[in-house]
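Missing here: one protein chain of the complex. Every other protein chain is in place.
What follows is subunit A.
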Amino acid sequence: MDVFSDSYNLDVYVTGFLWILKLTAAGTVGALVIGTLLAAMRVSPVPVLRAFGTAWVNIFRNTPLTLIIFFCYFGLYSTLGVTLSDDLELNNYWLGVVGLSVYTAAFVCEAIRSGINTVPAGQAEAARAIGMTFRQTLTMIVLPQAGRAVVAPLGSILIALCKNATIVGTIGLMESSNAMKDLINSNGDKVFTIFFIFAGTFAIVLIPTGYGFGWLANRLAVKR
């Protein structure tokens, strides 16, 4: 434990996890917003919207996140000159958020769409029978029921997003995995302590979160 009694090392550890927290927070908002819009597009009556949603999902779900984040930095920023902030570190952070959001949105979209599939056809048919429009059917009848069915898969997607946030380290952000690498390289005799502190932090936060989502999913499930 004495590795972390050094104030510099402790600072590396805390900063690393703060970045993960910030990446997860902004990435979650981005992924949920884009993902829900994509899901709505994929079930809409307009063919162009459906095609756009399908293309997005097929492209981003099958491309490695490492490549997407690599592209955000070396493609968007270095080559095309897209700058999201004047501060170099914040710029990397926002590029990472963009990468995480567009990637995770594809998974959110698919989770919501399979949630829509759990809603019995009779619900939508009844809504249409009383004269509701597509938007009313979707927002008042189908999505509220689908939302309760997707708590568990969305939970595991968001937990995965938190773990994937470490990949933003590829473009030089000093997040937790880079922080661990640094500490290991300067304290070669305490490799296991360092690993178990870093891995343990993730485990202590994410395992209960996973069970929490499971409990919530059971509570909210529509009993049929």
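Quick notes
Methods note: a contact is a pair of C-beta atoms (placed from the backbone, for glycine too) under 8 Å apart; a residue touches a chain by one contact, two chains touch by 3 or more; residues count from 1.
Please note the rule applied: contacts and distances are computed from a predicted model.
Not every chain of the complex appears here, and the one that does not is recorded in UniProt as "Glutamate ABC transporter permease", selected from "Gluconate 2-dehydrogenase subunit 3", "Spermidine/putrescine import ATP-binding protein PotA", "Ferrous iron transport protein B" or "Glutamate ABC transporter permease". Across A:9, A:28 or A:104, the single residue that touches the chain missing here is A:104.
From the options A:12, A:34 or A:157, the residue with contact to the chain not on display is A:157. Where subunit A meets the omitted chain, the residues involved are 42-43, 45-49, 52, 58-59, 61-67, 70-71, 74-75, 78-81, 103-104, 107, 111, 113-121, 124-125, 128, 133-134, 137-138, 142, 145, 148-153, 156-157, 159-161, 163-167, 169-170, 176-177, 180-181, 184-185, 188-189, 191-192, 194-195, 198-199, 202-203, 206-207, 210, 217-218, 221-224.
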